[in-house]
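What follows is a structure written as structure tokens; I'll ask about it next.
Only one protein chain is missing; all other protein chains are in place.
Chains here go by letter, A, B and C, matching the order in which they are written, and residues are numbered from 1 within each.
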Amino acid sequence: MIRIEARPSTPRAMTLGIPVLSALIALALAAIPLLAAGANPIAAYGEMLRGVFGSVFAVSEMLTRATPLIFTGLAAALAFRARLWNIGAEGQLYLGAMAAVAVGSGALDIPGLFLLPLIVVLGAAAGAAGMVVPTFLKVRFGADEVVTTLLLNFIILIFLQMMLEGPLQDPMGLGWPQSAPVLDQGMLPPLMDRMRVHAGLIVALVLAVLAQFMLARSVWGFRLRAVGENAAAARHAGIGVNRSLFGVAILSGGLAGLAGVSEVAGLKGYLTADLSPGFGYTGIVVAMLAGLSPAGVVIAALFIASVFVGADSMSRAMGVSSFLADLVVSMSLLCVLVGGFIARYRLVWVRAGKAAR
Amino acid sequence: AEKVKVAAIYTLPVEQQWISRIHKALNTAAERGDIDYVFSENVANTDYERVMREYAEQGVQLIMGEVFGLERAARKVAKDYPDTAFLMGSSFGPVAPNFSVFDNWIHEPSYLTGMVAGAATESNVIGMVGGYAIPEVNRLMHAFMDGAREVNPDVTFIVNFIDSWYDPPKAKESAFAMMDAGADVMYAERFGVSDAAVERGVKAIGNVIDTAGAYPGTIMASALWHMEATVDKAISNVAAGTFEAADYGQYSFMAYGGGSLVMDESLVAPETVEAVKAKEAEIMDGLFRVNVNDDRPVSDN
Amino acid sequence: MTDHTVLRLNGLSKRFGTVLANDDVSLALHRGEVLALLGENGAGKTTLMNMLFGHYLPDAGTVQVAGPDGVLAPLPLGHPQAALAAGIGMVHQHFTLAENLNALDNITLGSEPLRALRRDRKSARQKIEGIIARSGLSAPLNVPVGRLSVGECQRVEILKALYRDARILVLDEPTAVLTPQEADTLFDNIKAMTRDGLSVIFISHKLREVLAFSDRIAVLRHGRKVGEMATADADEGAIARMMVGADTPKVAREAMAPGAPVLQLQGVTVPGRSPRDTLTDVTMTVHAHEILGIAGISGNGQSALARVISGLAVPQNGTIRVGEEQIARPGPATMVRAGVGRIPEDRHHEGIVGAMSVAENMVIERLDDPSVQARGLLRRGAIRAHAEALARAYDVRGPGVDARARLLSGGNIQKLILARVFEHAPRLILANQPTRGLDMGAAAEVGRRLLQARARGAGVVLISEDLDEVLSLADRILVIRDGQLVDTHSHDRERIGLMMAGEPA
Partner (left out) sequence: MMDLLNILLSESFWAASLRIATPLIFGVLGALICERAGVLNLGIEGIFVVGAMSGWMAVWLGAGLWGGVLVAALAGAFFGLLHAILTVPLGLSQHVSGLGITLFATSVSYFSYRTALPNVSSPPRIEPFQPLDVPILSDLPFLGPVLFQQTALTWLALLMVALVWYVMNRTALGVAIQAVGDNPDSVDAQGLSVYGLRMGAIVAGSALMALGGAFLTMSAFDAFFFGMVNGRGWVCIALVIFASWRPGKALLGALLFGAFDALQVRLQAEMGALVPGQIFLMVPYILSIIALVLTARSADYPRALLTPWFKGQR
């Protein structure tokens, strides 16, 4: 019989070593699809490494892809801390992006000093609104937010399509369902010449640090943790549970909205219905890998981005199907999940018969 | 001669009709031994720019693909790699020195298939199922509708967009709904429509690719797109070092063999065949210009 | 009673991390015998029984059970299935019922092969009805268990064991949630069954029951068995000494003149979905220097009353006054600010946030206080220092104030809550089931603290299903029944018991 026992404490080497080991195991497992596709795994790993760290360009691309994941990862981490299961970051991201182009692409031609903050604030507000609605339905009617946020993703995406063929459509866009570009002064500036990595990354990092600090050190964070760990006790102790939930809903939705702002005003410049290849959902994964810690979110986002960019680039170099990238990401995720388990628990083999005789 | 290194970047899998035509033309060129061909499919627009740069860095000579979702970014990349030739599906114009564009300008054969459909319908109701209402789609639908109206002024259209490039079951349901509303000829812009037509025994018109073999007795005519002319032209330009920024759209016109009509003459009335062939000749001779209309088509009520 | 041994535990040991929960415990049980297993909170009683039943695998030791032929045979350990097959039935300290199923399904769960294509509910029902007739333990069989009262749930638990033909019945604190009358009936029924050969081990902290119903007593302390005695030879003092290793001081209540009113409820009505959370037109006054006891069978509106006083329920009608102040918008925070200290009924569920530290739990009701925060940031040093002082003052023992509160034992969690409540000298204290599940020492400590607060001038509302506790602590006793309060004007056990049951006194 196998028994699972919580480790009294996790050795330091293990906290650091196990995630790394898990990632390595995931890469080892990636050899299976590689061999199936007739590629040499050893060469592939080399290509993968080169794809992420081989050049300044590669690193900048990895950072570019990590940026929205930090935002959505933070969105999920904060909400999940309060046991508010926000699966709707994807939709909230698009709400933020819509708000950004609504004001940023010519509606207001004002200096960047005003326009950029306006875009950021409105984008965050739009995302926040997208999470406040399901939170209201939860608090008022008891409607499960996993489902409402999930369904809202679809509704928002369809709404987006409607907007891109209607009010938000670029009049110069030859009829394509896309928005007009954000004015130059409304764009988040790039961090490096000729590279795509942009100031959104800095914003994301600052917010991660801030979130980490507030969660651990502020009364607000205290309340949020209490509500998440035991809402009944928090309510009994006089903490406004609904207020905390709405607060975290606003932050979580706002962060997801910022992911949209950052993608549209930092990277693409205008909005299309395929702005996000599932950043909202991946954010959940990032948050959980991070153990719901904001600082961890940064590391997890960098990890996921590295694996994706590396595997994607490797698939091209090795001439195997580019679907390999998602496959490697998902295997890494599952391995790291199990690794996290092993760090917290140990399996004990017990022979049941012995004691009985 | 040295093989030209060509890479293609597609935002959808290579089975998608539109992309399959480019893929096919490049594969043909590769089989001929003219090029070394690699491709990445299903690349999200977010990642597209990185993939372009990766190929450019690898020294690929010609990069093909579609930049409808990232027109500006793509032109920026092209500027950063002036020695690489870019030939991209795009709604906008070329940019010197190295960024050329193309599009599926098969409105001409679409017009002709419209004539077939308009003549064939008995209920005077034609059903049209589209993916998204984007210019590339709208343009062909309007040409088709114009053609149908030319031969049959009483014809009405039911138009539906399923808001997905890929959902054959949904396209099929949409087609069934139109047949329930009286449509007896279907314009099959998406996969799934012809399947519904086969099940109900009504006729269909194909688009971009020739699926007549898969739906025997159903597809009366198809407007085909051929990328060979475009691709071969670009490859030879690159090989000769004469690649320039240009609009390759014309190579999709019928006159260049980029667009063509196929008809199953056993399913089409002889007088219609005759009328269509006459019109085809007019187009080839430049005597008739098919109107281009990019607006979203709507149902007649 | 014969001397025939039906169960033998030989040298069982079990370690959880650093805690040695059981250390080489041996025990024998005879046919038809009621053995009381006693010990302080955390002494290892539940752990021992869980090993017997197969929930835990012992680190060392063996168990032997007599078969139907009376011959002792080794029991395979670590398999509840095997224990059930050997005729061992266990009623756990916490209910193990599926609330969405009715009693019949809960009772038959696991007794039928899972592969069977159909169930024979008819004969199951007949068998259960037979057991009910024989044992006198009745419960509605067709209602989802979630809608039953705790007393009914407790009976369903025992029926579960009897349905599996248990010859050995383990009862882990079966009366912790029952009224004295319910408890007496339960034990009468069990006694009757022992005459048919049932053997019983029961765990309890209530010495009255132990002395009245057991034949023999075994005592655990810190995981070791420290003694056994025949109940006939035992008295409270002797048992307590064996459990704690020292005498426990008796709490004595001195007479005291009541002061000004500290809590007045006037015509308070709370509508609820079940009687448990309904109050109808309740009027009551609590004075300074007074402990007002609320007795009643569980599920008669105690929770609703407690929710009103702790600010969790907003009455539909009526007024609440704390001291002079009328509470316009009741809420937990308002109540705390008005000087109400609240000891919740369910300490794990409502009393603490188990995943947060002991120190954090100590300040959770006072987050706006300048000693806790400055400009929205926690003063972590101050919080910690405060917690350490408080833990010393109230003798909260455990792995330290930075440890998660859930790691504390039940008694220490209660002390944490007491510390939090008493620290700010509340003028009114709501104590809802404050000693439920606590051992004698811990319970006495709670009583002592409540009396201290009363002496200081606080008013106390003591809601308890343990009538003995109410009798010993309260100055005045009201009975709650069907959401209404009745003054008893008495301290007579018999009379109050009858009023609780709804009979005219």
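We take it that a residue touches a chain if its C-beta (ideal position, glycine included) is under 8 Å from a C-beta of that chain, and two chains touch if they have at least 3 such contacts.
Predicted model, so just to flag it, every value in this text is computed and none were measured.
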Displayed chains contacted by the hidden chain, counting the whole assembly: A, B, C
Candidate in contact with the missing chain, chosen from B:Ala44, B:Val95 or B:Ile209: B:Ile209
Absent-chain contact - pick from C:Val19, C:Ala73, C:Ala98 or C:Ala393: C:Ala98
Residues of chain A (touch criterion as defined above) contacting the omitted chain: 3-4, 6, 33, 36-37, 85, 87, 137, 141-144, 146-148, 150-152, 154-155, 158-159, 161-162, 165-166, 281, 284-285, 288-289, 320-321, 323-324, 326-327, 329-331, 333-334, 337-338, 340-341
Residue numbers in chain C that touch the chain omitted from display: 55-57, 79-81, 83-85, 90, 92, 94, 96-101, 105-106, 108-119, 160, 164
Those residues of chain B which, in the complete complex, touch the missing chain: 12-15, 17, 20, 23-24, 27, 41-42, 127, 158-170, 172-174, 176-178, 180-181, 191-192, 195, 209, 211, 214, 298-299, 301
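Everything below uses one rule, namely that only the chains that are shown with their structure count from here on.
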Chain contact graph, described as a line, ring, star, complete graph or other shape: line
Distance from chain C to chain B - Cα centre to Cα centre, in angstrom: 75
Distance from the mean Cα position of chain B to that of chain A, given in whole angstrom: 36
Inter-centroid spacing, chain C versus chain A (mean Cα positions, whole Å): 45
Where chain A touches two or more other chains, by residue: none
In chain B, residues with contacts to at least two other chains: none
Chain B residues within the chain A interface of the complex: 11, 38, 40-47, 49-51, 53-55, 57, 68-70, 72-73, 80, 91-92, 132-135, 138, 163, 294-296
Of chain C, residues touching chain A in the complex: 17-18, 57-58, 60-62, 74-79, 310-312, 331-336, 342, 344, 349-356, 360, 364-365, 367-368, 372-373, 376-378, 380
Sites on chain A touched by chain C in the complex: 1, 3, 8, 217-223, 225-226, 229-230, 232-240, 350, 352-353, 355-357
